[in-house]
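What follows is a single structure, and I will ask about it in a moment.
For this depiction, one protein chain was excluded, whereas all remaining protein chains were kept in their positions.
Which chain is which? They are A, B and C, in the order written, and residues in each are numbered from 1.
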Amino acid sequence: MSGPAEYIFFAAAAMTVGAAILVAILPNILYAAVALLFSFAGVAGLYVLLSADFLAATQILVYVGGIIVLLLFAVFLSNRISDTKITNPTHFRLPAATICLVLFGVLSYAAVSTPYAVKKGVYLPTAADIGELLMTRYLLPFEVASVLLLAALIGAALLSRPDRPAPEKGDMEEGKR
Amino acid sequence: MGLKAYMNDIVEAVVTTAKGMRITARYGVDPREEVTLQYPEERWEIPEGYRGFLHNDIKTCTACTMCVKTCPVDCISLESVRGADKRMVLASYDINIGRCMYCGLCVEVCPPKSLKHTSGYEMASVTRGELILHFIAEDAAEIKARVARQVAEAAAKAEAQAAAKAAEVPSSGTAEVAKAAEAAKAGAQAGPKAAEVPPSGTAEAAGAQASAKTAEVPLSGTKAPDVSSESAKAPVVEPKAAKEGENKE
Amino acid sequence: MTTRTDALPTQEMTINMGPQHPSTHGVLRVILTTDGEVVTRAVPDVGYLHRGLEKIGERVTYAQYMPFTDRLDYLAAMNCNCAWAWAVEKLAKIEVPERAEYLRVIVCELNRISSHLIAFGSYTADMGAFTPFLYGIREREHVNDLFEMICGNRLTYNYARVGGVSGDAPPGFLEKTKEFLDYFEPKIDEYNNLISYNKIFVHRLANVAVIPAEEAVAYGLTGPNLRGSGVPFDLRKDEPYSVYPKFDFKVCVGTGERGTLGDCFDRYMVRINEMRESIKIVRQAVAQIPDGPVLAKVPRLFKPPVGEVYFRSECPRGETGIYLISDGSVNPFRLKIRTGSFVAMNIFEKVTKGLMIADIVAVIGSFDIILPEIDR
Partner (left out) sequence: MEALAISLVNAVPLLAGVPLWAVTLLLMVVVAAVILVFALTFEGVGSLVLRKVAGDIQARIGPNRVGPNGMLQFLADGVKLVLKEDLIPANADRLLFKLAPYFAFVGSFAAFVVVPFGVGLIAADLNIGIYYVMAVTSLVVIGVLLAGWSSNNKWALLGGMRAAAQIVSYEIPVGMALIPAVLIAGSLSLQDIVRSQSGLLGIFGWNLFHNPFTFFSFFLYFTAAQAETNQTPFDLPEAESELVSGYNVEYSGIRFGLFFLSEFGDMFIVATLSTACFLGGWNVPFFNAGTLPWIWGNLFSLGVFLAKAFTMVLIMMWVRWTLPRLRVDQLMRMAWKYLVPLTFVNLLGVSLWLLVFKGKGIPAMIASLFG
């Protein structure tokens, strides 16, 4: 990594981390959601630098276009949640600090000790590879994940369904409204 | 919902949309159907009997006040005095065009047909006072004073004639006549009409102002083609009248 | 489908729709209580355009009140003019020349067409299609031209007079009227193709705000709103006045062709079909119109006998009833006007329960209300 890529990396990393910190400390939940958006966008930038273009686009599509929208929706729909000022409670400081330190240590160790297979200066399209892997080697996890999501979808539909079953009518016929 | 109904829905949606789009496309490509009138450049033909701004031909107006009585919104105001020949003389004739609703009732009742609708329909003004059309340029007080003078003169003349007839003495002195006239004038001043005339100094001053302002105004009896232009030429707006108009509103 | 239960409690939201809102057709204010998009309660709040027209009527003479009826329903001023004239004539027992009656019927029906054109146009604009609105306005312009020709004004006509009409039809008027009818008749089919039977439009209107016939009668709806529920009640037929009995036309009623009887689509279609019937009436009137005077001799300041009268006529927005009490003086002692739009506001809250915000717009449009008539 050299030249502009380095600067971009630091910019993206700073955006990711800085926005993440904002998410943790901002009292206004809506602002936190927007900060989270920037954090996700920073991660997408890191993916771009890693030549993982497909992953970057997915990051934007799923997290920014999906998760954040869902989050905002939940905030809007929830009863006065946007007015509440959420500050992280100051209880359990010691256990929290311990857990954080341990986690940080583990992650740093993992980051430092992983033998990365670095390919120099090669830019290859990844979409085809990802697709092939999903359809061959990781077919089972992929399908399991989709079944899981389907189950979640059905559950959500069931939860939000009105108790009274809707009258059997043609779908384009709204019936007597 | 059966598959057939499902498909029918789709087909119906597509067909009705296509039908509508055919019609809009036809209008889109056919410039003849564009009916916009580009207003300041193009104007539509104003039919006969169009009820535009009101215009009163003050030369034929008899000051009968029918229009004032008929107007449902009281937008016409009129002052008149009885002239020397026993006919009413208009002192002022104002139409508040901002209040007029162009119903035409006043025109219908006008006995000498002096009040008419013109074809004018454009007018803009900065103050509401300018929306009051003054059909008589002269100040009302001045006219009243003048008419009163005429009445008095006529009376004096009549008296003098009577006196001349009565006195068989051949006229030796015009001074006597003048004296008699003066006396008549003094008497007229005491009369009810003259009493309305404000103190002569201020009245004259106001009159002079008004006449100076409106000296070149040709508020003629000819039918104006466009009242807006006429009123632009003749904004006989006295500050006092304007204020009054505003206050009335 | 659109109904929610208490399974997930949500907070209701109160929204002010109006007095300045593009689709309340004026200064109507509707207080919406909504659960998301679903309206739980919609209360119309009228009175923003109250000008005391009834009180004014007690202060001006019978003839002077005529221009004020223009302001009663400015989209159908001719009908209101004539209603007032008929009411006063009934009170004072004035005979009207036949030609005047024919002219009145011609202008009334032409004005019904132009009023329904606005109803059609603004309704489609409410539904999001702006183009038909301009087509409707374009056709209305022709009617306005005709009216300008006959009475000199384009919006507030003040054409009828107690005892007749203000002026005879100028030469060429009847021919131009015929021309207009020939031009306009095919346009109705075009409207139907363009928008009336459009799938989206039908879906927005069908089955929305259904008013059953009994309910419509119970709430006192009149005009197209009543006929949309399938009640064939038309004052021109059922309580004939003027020269209407001489004409052959049919009363349009809702048929429930695309949904339930009495829904918004039926009310809309009644108006579209009524335009055809009006064309028929005008054609007959133009063909049969007799010669003669157009204004009876009525004293300028006439004093009707002491008494009271209620005259109702079929206006585009329903029955316009004029209740007059005379104490024998030049002014009415009491004037009360019943209007179709005001009555439609009574049932508004009932039929809008459980609809969506977009349907509120559809309901307001389907009643074809006009605010000066509601507030008077």
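Convention: a contact is a pair of C-beta atoms (placed from the backbone, for glycine too) under 8 Å apart; a residue touches a chain by one contact, two chains touch by 3 or more.
Since this is a predicted model, take the numbers as computed values, not measurements.
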{"item": "Chain not shown, its touching partners among those shown", "value": "A, B, C"}
{"item": "Among C:H203, C:R236 or C:R376, residue touching the chain not depicted", "value": "C:H203"}
{"item": "Option touching the unshown chain, where A:L61, A:A96 or A:I154 are the choices", "value": "A:L61"}
{"item": "Positions on chain C contacted by the hidden chain, ascending", "value": "1-2, 13, 15, 21-23, 36-37, 124-131, 134-135, 138, 194-195, 198, 200-201, 203-204, 356-359, 361"}
{"item": "Interface with the undisplayed chain - residues on chain A", "value": "3-4, 7, 30-31, 34, 37, 53-54, 57-58, 60-61, 64-66, 68-69, 72-73, 76, 82, 125, 127, 171-172, 174"}
{"item": "Touch residues of chain B, complete complex, unshown partner", "value": "9-10, 17, 20-21, 23-25, 27-29, 31, 33-36, 38"}
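Rule of thumb we're sticking to: only the chains that are shown with their structure count from here on.
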{"item": "Interchain centroid distance [CA atoms averaged], chain A/chain C, Å", "value": "58"}
{"item": "Between chain C and chain B, distance of the C-alpha-averaged centres to the nearest whole Å", "value": "36"}
{"item": "Cα-centroid distance, chain A relative to chain B, in whole angstrom", "value": "77"}
{"item": "Residue numbers of chain C (touch at least two other chains)", "value": "none"}
{"item": "Where chain A touches two or more other chains at once, by residue number", "value": "172"}
{"item": "Footprint of chain B on chain C - complex, ascending", "value": "60, 63-68, 70, 131, 138, 141, 145, 148-149, 151-153, 156, 158, 166-167, 170, 190, 193-195, 197-200, 300"}
{"item": "Residue ranges of chain B touching chain C (in the complex, touch as defined)", "value": "9, 12-13, 16-17, 19-20, 23-24, 35, 44, 47-51, 70, 72, 101-105, 108-109, 117"}
